[in-house]
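All protein chains but one are shown in place.
A and B are the chain letters, set down in written order, and residue numbers restart from 1 in every chain.
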Amino acid sequence: MSVLTFDPSGDPILERRRQIQSIAQASLGRRKASSAVALGICWVFLVLAIIPLVAVIVYTFAKGIVAWNATFFTQVTKPEGIPDGGVANALVGTVIIGAVATAVTIPLGLLGGLFLAESDGRVAAGIRFTADLMTGVPSILMGIFGYIALVKAFGYSGLIGAFAIGMIMLPIIMRACETAIRGVPGHLNEAGLALGARRFMIARRVILPAALPGIITGVLLAIARGVGETAPLLFTIFGNQYMQWNPTKPMDALPLVIYNNSSQPYPDLLQIAWGAALLLMAMVLVLSIGSRIVAARLQRERR
Amino acid sequence: MATTDTAPTGGEKRRHGRFSLSNGAYRAILIVGAGIFAALVAWFLYSIVNQARPIFSALGVSWIFQPTWNPNLHKFGLLPFILGTIETTAIAMVLAVPIGLGTALSLAYLVPARVKVVLGSAVELLAAVPSVVYGLWGVVALAPLWREYVEPFLTSVLGWTGLFNGPNEGVGLLLAGTILFIMVLPTMVAISRDVLAVVPREQVEGAMALGATRWQVLRKVVLPDARTGLLGAFTLATGRALGETVAVALVIGNSNYIAHSLKSPAATLPSLIINNFGEASGTELAALFGAGLVLLVIGLGVNSIARVLVRGKTGAAGGATSVAVA
Partner (left out) sequence: MTTDSVTTPAIEDDVNLTTGEVFPERPTGHPVMQLTDVAVAFAGRTAVRDVTFDVHDREITALIGPSGSGKTTLLRALNRMHDTVRSARVTGTIMLGDTDVYATSTDPTLLRSRVGMVFQRPNPFPTMSIYENAVAGLRFNGVRKKPLLDEAAESSLVAAALWDSVKDRLKAHASTLSGGEQQRLCIARALAVEPEVLLMDEPTSALDPIATKRIEELIGELKNRVTIIIVTHNMQQAMRVSDRCAFLLMGEDKAGELIEFDATAKLFSEPDDARTLDYVNGRFG
């Protein structure tokens, strides 16, 4: 290896170098093989991870698309044995409940997010931590909370379902707003202050427009999460076989239909379940993809 | 209201139809908003605790660990469900850790740049698939497969461990654990990948320059550096698995007895609640709220640890993950 041509004996450096090089050469094969095996396993795991995830989507699509016809979208749910069942009432329920929950949680979440973004004290830290924890609370608990807090007093209604869903969405939107607002470059805020503007005006005219993409991203993701939840609806909206546009009454929703029909042995109810599953999945994926597109546009504008 | 152009001094003012607030009023409204959130959380906690109180005052705390649940005989014990929750989560995490970590390593370091973006986005999108869809797929598509192929195969290969006794029913602990694994995989992969990708490039180059193979770099430098964040990803995924209700309820077979084999039907705390709440009253209802309280304590405990571990590790990404992954 070295091109030195004199006698190297007696030089500890060269002796060590020789030793190290011989060990390095001898072990090279083994080291490279271990590396190849380990990396190979990583690749295999990558494939293993993708397979079931793709399988769910493909299977749901295949089974669900068969169910999609005019009847499916225009008729209400019918019990077993009665023909021409559909999910129109459930679809209406999901949309209305989702809309109500969104309408309430956006302003509240915005206020909470602004609060968190503008505060650094321990109270704010506590609220922030609480919000993070609340995003991970098992949603069944929101369902029983909604029941005990409101259904006992007011009976089943879509509004209470929206309340339970909203409890899940609120912390998500709050944190997303906070992150988006904190992401706005500080000099914009400072410029506003230097001009003598009120904080409210700065927030309204400068900060919120700048944070809007991040806020929209978070809101879309929260809605995707909200409309996909089943457990909070189970004990709050009760379900309804008839079309119901009034959210103060019991309603039906897509996740409920899927859940109820899943454990039934009747093929036509199962088919409705698959159709509803595909519909729900499509709605959720569209919202999620939409949020990514907005986030990507946010990245581009920042550059 | 009169419109006046005056220098900003406190108080509410209207100027040519524009609405503005003083700094004080603005701040007050924000505090009200945050306060409403805090009040809702407090109301939530109070409700659960309050509804569970009757059974705790009647039976103390030890009832949680009793092995029998039979409301008709006035017997309430949560042990089968606590065990079921732990066992399904354990199965899920035993699968999710190696596969999730391997996938995350691949996405962060092995996959070419273009593929990386596509696959990474795909994995994150999959976190959004509603759990009821997983449940439907599990009970209709996977359960027969488990009954006909997977369980017989595992029994023949691993039966000697004593974990695979009993008939092949399809639904049960094994299937529930597997569905949970699939459901928490996107969480595990997304956070792990973020944490692995922010290991400073100079660390990686430093190891390379010493003559390390690619795996040596990953194993000796990248993984140790990302330790804390990976632990956070694991804990967050575990927290999600513990609280999963609907998918588990559809595939776990719903037996109120302690499971004696991985193939047995079983139940978890969430599935207990979801299956019995509709018709429960009196002490049983209180017991279900008690189960909910136990679930809440476990879930909050695990998630608190997770948040502490993940916090500082991904910076801005942490905000996004709290949205996407919850």
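By definition in this document, contacts are C-beta pairs under 8 Å (C-beta built on N, C-alpha and C of every residue); 3 or more make two chains touch, one makes a residue touch a chain.
Just so we're clear, the structure is a prediction, and the values are computed from it rather than from any experiment.
The absent chain, not drawn in this view, touches the displayed chains A, B throughout the complex.
The chain that is not drawn here is touched, among residues A:D11, A:D84 or A:E190, by A:D11.
Checked against the hidden chain, the listed residues A:Q21, A:N69 or A:T248 yield one contact partner: A:Q21. Contact between subunit A and the absent chain runs through residues 1-4, 6, 10-13, 16-17, 19-21, 23-28, 30-32. Contacts to the hidden chain, counted on subunit B, fall at residues 112-113, 200, 202-203, 205-213, 216, 220-221, 224-225, 227.
The rule we apply is simple: only the chains that are shown with their structure count from here on.
Chain geometry summary: the mean Cα position of subunit A and that of subunit B are 12 Å apart.
Chain contact summary for the complex, subunit B toward subunit A: residues 8, 20-23, 25-27, 29-34, 36-38, 40-41, 43-44, 47-48, 51, 98-103, 105-107, 110-111, 119, 121-126, 128-137, 139-141, 182, 185-186, 189, 211, 213-216, 218-219, 236, 239-240, 242-246, 250, 270, 273-274, 277-278, 288-289, 292, 295-296, 299-300, 303-304, 306-307, 316, 319-320, 322-324, 326. For subunit A in complex with subunit B, the residues that touch the partner chain are 24, 31-32, 34-35, 38-39, 41-46, 48-50, 52-53, 56-57, 59-60, 63, 107-108, 110-112, 114-116, 118, 124, 127, 129-145, 147-149, 167, 170-172, 174-176, 178-179, 183, 196-201, 203, 217-218, 221-222, 224-225, 228-231, 234-235, 255, 258-259, 262-263, 270, 273-274, 277, 280-281, 284-285, 287-289, 292, 295.
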